[in-house]
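The complex appears here minus one protein chain, its other protein chains still in place.
Each chain gets a letter, A and B, in the order it is written, and its residues are counted from 1.
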Amino acid sequence: MDVIVTDIAIVGAGGAGLRAAIEVAEQNPSLKIALISKVFPMRSHTVAAEGGAAGVVKPNDSFDLHFDDTVSGGDWLCDQDAVDLFVRAAPEELTRMEHWGCPWSRDADGRVAVRAFGGMKTERTWYAADKSGFHMLHTLFQTSLKYPSITRYDEFYSTELLVEEKRCTGLVAIELRSGKLVAFRAKAVILATGGAGRVFPFTTNGAIKTGDGMAMAYRAGVPLKDMEFVQYHPTGLPGTGILITEGARGEGGLLTNRDGYRYLQDYGLGPPDPWPRNKAMELGPRDRLSQAFWHEQQKGRTVETPFGDAVNLDIRHLGEKKIDERLPMVRELAISYVGIDPVHAPIPVRPVVHYTMGGIDTDIDAATPLPGLFAAGECACVSINGANRLGSNSLAEILVFGARAGRSAIAFAQANPHGSERAAKARADEAQAKIRALFLNDGTESAPALRRAMNETMESGVGIFRTEESLQQSCAVLADLRTRFAQVRLEDRSNVFNTDLVQVLELGAMLDVAQTMAEAALTRTESRGSHQRLDYPKRDDEDFLAHSIASYSSGERPAIGSRNVVITRSRPGERIYGGGGS
Amino acid sequence: MSETITIRVLRYDPDKDAEPRFDDFIVPYRDEWVVLDALAYIKEVLDPSLAYRGSCHMAVCGSCGMMINRQPKLACHSFIRDYRGQLVTVEPLDHFPIERDLIVDQDGFIEKLSSLYPYLVTEHDKPLSEGPNLQTPAQLAAFRPFTQCINCLLCYAACPQVAINEAFSGPAALAIAHRYNRDSRDSGEELRSEITDSHHGVWDCTFVGACSEVCPKNVDPAAAIQRTKISASFRWLKARLLPGGTP
């Protein structure tokens, strides 16, 4: 086994991981950084984000307005100190991206253009055509090449954290091209491993979004926070789950049912103005839009497609020129994957799993309860997203908290020595033994079958609407799947690029993550944001104005505790959208 | 899932095979399936040891470049319906060392890219307090096409110069260098010219044009290279003809 000694190890080279690495390299060039990722940085899923990143710039906008939109959008489950810090730092971070060359779209006078986004009161979403995440990721990756102190370990799959005397001292990873296990000894570790949408069958998330980092932290004793909150995006393509950006609605796209009726007006989101009104109708928040779809489906007013029910997203009235200029990717995707040219026909869309609001419990400095371990990006839960993330907040979040995680890790690495080499080796040997056991064990359970069963039970029991019964059932199925996972069979026994091994390990991570989602959802007997219980349809601030905290206990179901939400100045109120909101 | 298609996949496992071989798989498919879906089906149902790369399934992460019926393509953007009734042969990208099955070694590309200063080079650090730079839509349009590269490396697989000359910087890396050169905020062209103007920079290109033909994102690396050749020629002349120029 190889041992690599570094000052700061970062797992994940998406937006959050790269931003953290650059921050460390800029602030303290003498610190050695190991940037570890299971795929090449530019393949990270930040690449898929289309719409844009939120940051206040317009004279008619203010930090307070961004704060209010975020907190009410999150149904008051956000920690308000974190939101305050976030909205203030976002414009700075986006400006920094501009200085690094990000090709933001521009107004005629040369200033950065901003667009409207769901749940935002005014235009504050910076965008780069409809490939915002792509451009941010490539800008960050290419900029990171400038710094000699960053050493990349591309295509290294991290399996677990090294913990010594209640402190994180590094991690273990498999070098995929050789199959070798490598121990990274570091004074501080940052997890930036992204979300876990793949626990669901129908998602906008790429194949790599399997919640590995969440599971690694969880197994090392760090709790996962607010895992029951999973965002459905209202407009995915049926069949593939490919996302049609919210930008399409920001530009004036309309949602209609089988009768051509703008059904959102029936769900408190009206009035149906012909042109986009912020925070109303099609620009309402994602949870409400996805829930409205479910109701329409119950009423039999959705459109049938070969891949299940859908509604229509109509952008025809924008005209070919504007569509090509503002939404070229939307047109490209619709033509390719559903055979429909949105210039001439509406696009069939349906809600699809998109974002995990919950994640590794961190404070506003991106520190987890485990000293030496930090987390940022979608894998973390600092609690700016609460019960429902507003679109375009997370691309800003990965920058703001990626950078903060970098700074916190510097402080920690400067104040603490390395852990002991012997302990690291011992732990890494254990990790090695576990993997070897997989190679030797003649398991009986097929990984794809377990994964399908997990996907099915998450969709049927932990979907847009949940009940005691559906959740009980899913919890039982997941507990059973975890037991069966101990007998999983590794089919591929080769060393080089053993992607079967990676999928088995990812499945293990997903099962842990899925279990925290289902169990936390079962415990939360109220409806809030993206968590909707048919049996408890009301929000209950008395008992549940609190984060859920899921802790690991080996072999058992997670223990679910709670912690109060940080409220500084916005008392929980009603979330008002549509005409009443402006 | 009534129709089936035969997919012939190049296999190579360094633990077992002295050299690559082919395996045939019969795959039932649906109309909206792409080759990447077929590979996932093979891995899940027929042969879990198949190794390939792929993630986003929407032609933006650049993972899934491979040779499909001898053409460099994105597997997530190649619809099986377009190959109906044919044998589909899937091989790893040409001109790269094969690590295993459909996975190739791409380190060479990253090294070439890194050597080209692929980031904004400015004379002074602009303080954040000054806010963003101004850039008109026309200035943006001047380099925007070259920002679209997803690093899928199809262009390297299409280029005969890459095949015969390992040191050639190659289409995508040069297109990205050009992207920064054309950016109104950048002043790093001199720096990059060290590599772009050298023998293994643009002058290894014999203007085949294949890179631009296969590029799934219309980046047009051939255009980037020809234009860099023009600027490089001017730089060369300037260095020789103008007083103070260093030849």
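Here is the rule we use: contacts are C-beta pairs under 8 Å (C-beta built on N, C-alpha and C of every residue); 3 or more make two chains touch, one makes a residue touch a chain.
The definition used in the following text is that contacts and distances are computed from a predicted model.
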**OP:** If you had to name the missing chain as UniProt does, which of "Cytochrome c domain-containing protein", "Oxidoreductase", "Iron uptake system component EfeO" or "Fumarate reductase subunit C" would it be?
**Re:** "Fumarate reductase subunit C"
Subject >> Absent-chain contact - pick from B:V27, B:A59 or B:I98 >> reply: B:I98
Original post:
So which of A:V24, A:V199 or A:V496 would be touching the chain we can't see?
Top reply: A:V496
Subject >> Which of B:L128, B:L191 or B:V208 contacts the chain that the document leaves out >> reply: B:V208
Original post:
Considering the entire assembly, which residues of subunit B contact the chain that has been omitted?
Top reply: 12, 14-15, 19-20, 70-71, 94, 97-99, 105, 145, 158, 160, 163-164, 206-210, 212-213, 220, 222-223, 225-227
**OP:** Pick out the residues on subunit A that sit against the missing chain.
**Re:** 177-180, 495-496
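In the analysis below, only the chains that are shown with their structure count from here on.
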Subject >> Inter-chain centre distance, subunit A versus subunit B - centres from mean C-alpha coordinates, in Å >> reply: 28
Original post:
Taking the complex as given, what residues does subunit A use to touch subunit B?
Top reply: 39-40, 42-45, 47-48, 92, 95-96, 98-101, 103-112, 131, 134-135, 138, 142-143, 145-146, 154, 177, 206-208, 239-240, 242-243, 307, 333, 336-338, 447-448, 491-492, 494-500
Original post:
Can you list the residues on subunit B that touch subunit A in the complex?
Top reply: 13-16, 32, 43-45, 48-63, 77, 79, 99-101, 103, 105-106, 110, 113-114, 118-120, 122, 126, 128, 131-137, 139-140, 143-144, 147-151, 176, 180, 183, 185-186
